[in-house]
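Following this message is one structure expressed as structure tokens.
Rather than the whole complex, this shows some of its chains in their spots.
Chain naming follows the written order as A, B and C, and within any one chain the residues start at number 1.
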Amino acid sequence: MTSPDGHSAAFNQPLGGNTMPRFAGPASMFRLPTAQPAGAVSVGIIGVPLDTGTSNRAGARFGPRQIRAESALIRPYNMATRAAPFDSFQVADLGDVPLNTYNLAASIGIIERYYDDALARHPGLRTLSMGGDHTIALPILRALHRRHGRMALVHVDAHADVNDEMFGEKIAHGTIFRRALEEGLVDPQRMFQIGLRGSGYSAEDFDWAAKQGVTVVQAHECWYRSLAPLMEQARARIGASVPAYLSFDIDGLDPSVAPGTGTPEIGGLTASQGMEIIRGMFGTNLVGADVVEVAPPYDVSGNTSLLAANLLFEMLCSFPGCGRREGPG
Amino acid sequence: MTSPDGHSAAFNQPLGGNTMPRFAGPASMFRLPTAQPAGAVSVGIIGVPLDTGTSNRAGARFGPRQIRAESALIRPYNMATRAAPFDSFQVADLGDVPLNTYNLAASIGIIERYYDDALARHPGLRTLSMGGDHTIALPILRALHRRHGRMALVHVDAHADVNDEMFGEKIAHGTIFRRALEEGLVDPQRMFQIGLRGSGYSAEDFDWAAKQGVTVVQAHECWYRSLAPLMEQARARIGASVPAYLSFDIDGLDPSVAPGTGTPEIGGLTASQGMEIIRGMFGTNLVGADVVEVAPPYDVSGNTSLLAANLLFEMLCSFPGCGRREGPG
Amino acid sequence: MTSPDGHSAAFNQPLGGNTMPRFAGPASMFRLPTAQPAGAVSVGIIGVPLDTGTSNRAGARFGPRQIRAESALIRPYNMATRAAPFDSFQVADLGDVPLNTYNLAASIGIIERYYDDALARHPGLRTLSMGGDHTIALPILRALHRRHGRMALVHVDAHADVNDEMFGEKIAHGTIFRRALEEGLVDPQRMFQIGLRGSGYSAEDFDWAAKQGVTVVQAHECWYRSLAPLMEQARARIGASVPAYLSFDIDGLDPSVAPGTGTPEIGGLTASQGMEIIRGMFGTNLVGADVVEVAPPYDVSGNTSLLAANLLFEMLCSFPGCGRREGPG
């Protein structure tokens, strides 16, 4: 059965641009129905509007709202890969985590419980998260770890986020991957940090992770080339069954591509490299993914939010089991 | 029964800022529940994202989306008037009219049918509409006229919108009130145009309506003074039982107050004058109201959309039957 | 004596809003003289400020005005290619097409007649058009086809624009190249679509054109490399005598390069690739070219309009017969 917009109607479908103009209709992610589906949900999209963990420009709290608004432009099929995620999965926008804006530590707990609950309510749920600043990745990883055990991690970012503390605090957007490694949530041998660059508090900032066994790929190692070969290696190391997580800080990309973020660093990845990293996750057992650090007040044209919406769509296409339509050949 | 946010729970309630941060949660108007209520709806909020009737800057198509987003800041009680609309009415966001962006004439028909249907589905429904450009008022008035007969009209605007045609077309955002008068939808003796000003195609542009019996109040007659006395007169003329409509073009206000609009004119009304006009409608049999011509691409700070959300809230407080809480005295 | 706009005609009068849309009218591309030259015109620059065919963000109606404004920065010689177009051609800014903003179908007819007239008035005229949205390419191709017969076409875009209809309409900015192929205006064997990408209504969106014989080059096939080799192939296929058209949707380029547009898609072409495509047209019998979909309200720095002005200058340098100055060697 095929709807007028040409998709199968078994699952939730994005509202089509020929059914409701793109600039109208509900501001849910991909304009999915806002009523929750009765049955199982394969992929749950969750907004985590936290930005009190950020060290410089605030505003990522509006990330989920703005990404949802711009996601109206996304149609259901991936033209490059022919992936058809809405034919393959029941996808639902599970709303926003109701944070306590005035208390970062309390919010970390709220996020953890929200993900615990969602994973309990929807067995087999894979999560697609929209930040918010990068701090949110820690409570998400904790909840996923309780379900899946130790995970592989591909981490796209300008910053290593492995400081021991910031202003004396153990949890903030620059410390979370040290915490995740210390807590054993991720396997350093299967962890990749891609796009790191800029200036640091010490010349050794990026060495700590490397010493734990993490593969660190600085941005300048990526300039002028495809990252498909790198992802092939990563995929080989990660394997097809180990649960994997993809955490994508939008500042991993160059500020020309993603101006609307809080701590931009020059000389970053191109959009195409970012897409290659995400597409390169297909074939792993991806259990969750996020896009973080989109700060709408600095995203004057709205294009950083639109970029994030597209990256989330590409992630959806990389979850295991996502079907690909036959090509013309 | 009182919820943690302090309101009665009999009707739909805006999601409170202490339940979900203001910058998060669903982008429905006033963050009302997105699921439609089972029973009767007293006030239906409808987005009409049409801007192909506009003659200068486009962008009003994004009005409903942006007004909804900014409406997150509105709380349920009116501090100046002590009005408590959500205690008094079942209010629901009925979504957006699915327009045909490529065909203005077709869209006019779609809007008419959408309102006809809503009025049929919800007996006694009063409508609160968000434009879109001013063209939308014509099909809305037609549908309301079929329900209620000839109406009183208070029209706030910089422009009279009584051209006979534009570019040879009979329907566009500058012709609609000539059409409404010609079609007998409104009673010229009970019609008020407030805030008119600027330059015109002929010096007689504002005279046509006056000749039909319409009361025309130019902006310069309003400078430096309260409009409460004017509204007292208007209310006396309209009476308490004649069905009344309030059409509020945001460009009736000064561009300093409402920069985000398509055809701004200098020397307009202040926000407080706009609020006095709306509050002055309380006591009439208001059956519908709209705010039109908010053009988000020109509303850099978001404050024009926020203004519109507040004006819509004030309109809600002016619908007949809206209770007022006792004061401390 | 009174003109249709109601003013006496004894003295100079402002151009009326019902004779030419407000967002169009005088200004001059490349700051060329505004008085029309007495003799033959080789290249005519025409603004087509239409944006009612667009499906998402409006604003391309201001494209011609803003591109003209930013074109002030262009000087007469091309430093990379040493092309000297103003030594070689009589170039004139022929003004804007006076569209009917309220009626898309009527506007299509107006554009066709405007080009028919210009081509009749200036034998041998080659046209350089500024959109407006992509819908304008259809009436332009029709007029050129009447002069030149079936044409080769190089189409730079993120989108294939080969939908059968949008919202039930046969003509809108996403359907025009299906119409052009159906009407036989262009030769599919000599048609190239470059830069296509993003998400689609169906996974087969790009296949329809390929099935007609069109060469489809998706964006990801272009990443990290020069497009000079591709254009060499295209030129070989097109040949030197077949009339050729170049239609350049600014969203073919990456949003980092061209943020000010209505339906941006991530992972697009670089500015240098765009320039290589245009430069690669030199040697064909280019009879017309356009740059479309520049939306100034989303072009905060003005740089997308400036980019468009430069691309139009590069197109001017690629018209057959454009001389190249000797180098120092």
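We adopt the following convention: contacts are C-beta pairs under 8 Å (C-beta built on N, C-alpha and C of every residue); 3 or more make two chains touch, one makes a residue touch a chain.
Just so we're clear, the structure is a prediction, and the values are computed from it rather than from any experiment.
Asker: Hey, this file places 3 copies; any idea how many the whole complex holds?
Answerer: 6
In this text, only the chains that are shown with their structure count from here on.
Asker: Can you tell me which chain pair comes out on top for contact count?
Answerer: Answer by contact count: the chains A-C.
Asker: Same or different: at the subunit A/subunit C interface, is the fraction of residue numbers used by both copies above or below half?
Answerer: Shared-number fraction below one half, so different.
Asker: Return the distance between the CA-based centres of subunit A and subunit C, expressed in whole Å.
Answerer: Distance between chain centres: 37 Å.
Asker: Residues of subunit C touching 2+ other chains?
Answerer: In subunit C, the residues touching two or more other chains are 55, 57, 166-168, 298.
Asker: Across the complex, what residues on subunit B touch subunit C?
Answerer: Counting only subunit B, the residues touching subunit C are 51-59, 61-62, 100-105, 166-169, 171-172, 201-202, 297-298.
Asker: Per the contact definition, I'd like the list of subunit A residues that touch subunit C in the complex.
Answerer: Result: residues 5-7, 16-18, 21-23, 72-80, 82, 84, 224-226, 254, 256-257, 271-272, 275, 300-303, 306-307, 310-311, 313, 325, 327-328 of subunit A touch subunit C.
Asker: Under the stated contact criterion, what part of subunit C meets subunit A in this complex?
Answerer: Listed in rising order, the residues of subunit C that touch subunit A are 55-57, 166-168, 196-207, 210-211, 218-220, 223-224, 254-256, 259-260, 263-268, 298-300.
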